[in-house]
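Complex shown without one protein chain; remaining protein chains in place.
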Amino acid sequence: MTQTISKSGLSDLRSKDEIRAERRKGRTGIYLVAPGLLVLALFFALPVVVLLAMSLYVKPPGAEIGEFVPGFEIGNYMTVLSAYWPELLRSFWFALIATVLALLIGFPMAYLVAVRLREKPLLQGILLVLLIAPFFSSFILRTQAWKQILADEGFIAQALKFVAILPADGHLTATPFAVVAGLTYNFLPFMVLPIYANLGRLDTRLLEAAGDLYASPMNSFFRITLPMSAPGIFAGTLLTFIPAAGDYVNSALLGNNRNTTMIGQVIDSRFFKVIDYPGAAALSFVLMVSILVLVTIYIRRFGTKELM
Amino acid sequence: MNANLAPTLPETRTSGADLELRGITKRFAEFVAVKDLDLLVPSGTFFALLGPSGCGKSTTLRMIAGLEAPSEGSISIGGEDVTSLPSHKRPVNTVFQSYALFPHMSVLENVAFGLKRKKDPEAMAKAQAGLEMVELAHLANRKPAQLSGGQQQRVALARALVNRPQVLLLDEPLGALDMKLRRQMQLELKTIQTEVGLTFIHVTHDQEEAMTMADTVAVMNEGRIEQMGPPRELYELPRTAFVANFLGKSNLMRGEVTGKRAGLLEVDVAGHSVLLPEDRAVQTSGQVVVGVRPEKITIDRTSSGAAHNELSGTVIDVSFTGTTTEYLVDVPGIGRIGTFSQNRGQQPAAVGDTVYLYWEADYSFGLAGDERMDAGVEQ
Partner (left out) sequence: MKLGRWFVPVVGGLAFVYLLVPIVYIFVFSFNDAGRTNLEWRGFTWDNWANPCGAPAVCESLANSLQVGIVATLIATALGTCIALGLVRYKFRFRKLTDVLIILPLATPEVVLGASLLAQFLNLGWELGYWTIVIAHTVFCMSFVIVTVRARVSSLDPRLEEAAADLYASPRLAFWKVTFPLLLPGIVAAALLSFAMSFDDFIITNFNSGNFQTFPKFIYVSATRGIPAQANMIGSAMFIVALLVVIIGQIISYRKKKQLEKV
């Protein structure tokens, strides 16, 4: 009879998206999207292009401070990279350590709230509120508070000196340790919340099933819980690493010496203190590109579609 | 294609707003969902569109509702062409498969939604009455999420019915309910339809549901209506292998017409002579497919002695279901024939027994010789 419409099996089984895409065409969509995209184009995409152009500007002979003319000076990149590669590497290194630490601290937190306290909604609610609490208090105030808590005359430094973990002339602030601790602290909620959202959907019956199939608790953790929370871990690590690598508030307040300077500080001071716009632009561009490359590799390697 | 099998409908019971589809075709980007469909549903009919998933029945329904535009053809309701009318201007309401109740509104607000859009001054009172009809008046202030599946289904029904649409569309509305609730709702729907006298178009893939509820059933397959008529007629006299298999079960056998006498065709099926009324055959010469429903066959350990319509074979499977015992018999040259017998204390045949299967010639039906014998068999 009719073999001609073999694909008709799809007709009633089309997904929501297909129904949607099917129905809506035309102008309204453009009107909805255009204003916002225009803002993004004018104040995000175009500025990046301007930044790239500015990174190639040249200083004409006899120019005043802050006076540059358009040019094509690739040498700007060589100059700033040869001067500031240690700060660039340090930024990534600090961000990496902070991300790993935040994951190690954040996962148990997320697990505690999302899984262990599932049967106790009141306590769960309280801890969830505490988890997002840092968002409501000023980032810089908190960092400054750490500075004072870790100060030489502060209780923690004194105690550590008393038990001789810290030498008598040692410091806690103005060290790489303080900067990494500050980064870990400040971006911890960005790690915990996506993992929490993921673990919240974890069906604990899966763990019972794994136990029933002779998996030890350790086994079911590594074979069930961890893989199932992978998208949350993935999102959390990105949300921690990217801002941490570009941050300079922590290194400025908690570090502020030559061993702790991060690239953000350099960019800031090139712009505002040295008034070297091309150099600052070149460094910014290098930072952006290296993060995009790292993130792309990371997404290729571990990425899931759930992110988008 | 069997040209002589154009869909026929029983006599119109009431006059008024009929639904008519003429030459409807729906193409999506890469396939054709509905193909040149003609359909006339007289007003007041409980009409079922029955078919497997993907046969185009839901697409047809969506086109009637105005949620999908046909690629070709026209739709008219009560003689008025509504093809280009958007959904919100059609005198049609739908009970959606997933109910699609508005989660942010109370049950009463849901039911009153359509009436308010039509600026009915008595919207709230009518909605309340609608809820009383489905016996949910006491839950009027609840949110849909607080109702059970069966209750949500009734709200969806009330929400559509209070608008007194000329045609009510039901898109597998009972699919999500459990068996018991489903039977109950089938009865209620049927009762309501009789009371309000509206035209109901019910889309389903459940053949039993279609047969118990509808006055007229149209069996759809691959974008076409294969056969249409009252449920009993469809069951007793299927015109295609698809209908024979999808609506109940059938035993189909391929054979050759060898002669005619007294209104009967004589068909040679692998050496057996099978008689078949000429007026029950789609095709009266050459290769044909002969069919017979399982319950029409008598299974016996001794031959009936008749020269026609008797096969013999070996029992290969016996299953006891309580009221009946079902048999699967392997007939050499033909294949497997299914049948059953009522359990009335007789000793059932056992696997390996040789048995005789016979039936009256009037129960045979004839299909075109080029049919696929497994068309419409549910997996």
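In this document, chain identifiers A and B correspond to the written order of the chains, with residue numbering beginning at 1 in each.
Simple rule for what comes next: contacts are C-beta pairs under 8 Å (C-beta built on N, C-alpha and C of every residue); 3 or more make two chains touch, one makes a residue touch a chain.
Remember, it's a predicted structure, so these values are computed and weren't measured experimentally.
Peer 1: List the shown chains that the missing chain touches in the full complex.
Peer 2: So, spelled out: the chain left out of view touches A, B.
Peer 1: One chain isn't shown here. Among A:76, A:237, A:261 or A:284, which residue touches it?
Peer 2: A:284
Peer 1: With the missing chain put back, one of A:145, A:226 or A:274 would touch it. Which one?
Peer 2: Answer from the full complex: A:145 touches the omitted chain.
Peer 1: Across the whole complex, list the residues on chain A that are touched by the chain not included here.
Peer 2: Residues of chain A in contact with the hidden chain: 16-17, 19-21, 24-26, 28-33, 35-37, 39-41, 43-48, 50-51, 54, 105-106, 108-109, 111-113, 116, 121-122, 125, 127-149, 151, 153, 185, 188-189, 216-218, 221, 238, 242-243, 245-249, 253, 263-264, 267-268, 271, 277, 280-281, 284-285, 287-288, 291-292, 295, 308.
Peer 1: When the complex is taken as a whole, what residues of chain B touch the one chain not shown?
Peer 2: 65-67, 86-89, 92-94, 96, 98, 100-104, 113-114, 117-118, 142, 145-146, 159-160, 163
Assume only the chains that are shown with their structure count from here on.
Peer 1: Can you work out the whole-Å distance between the CA centroids of chain A and chain B?
Peer 2: 58
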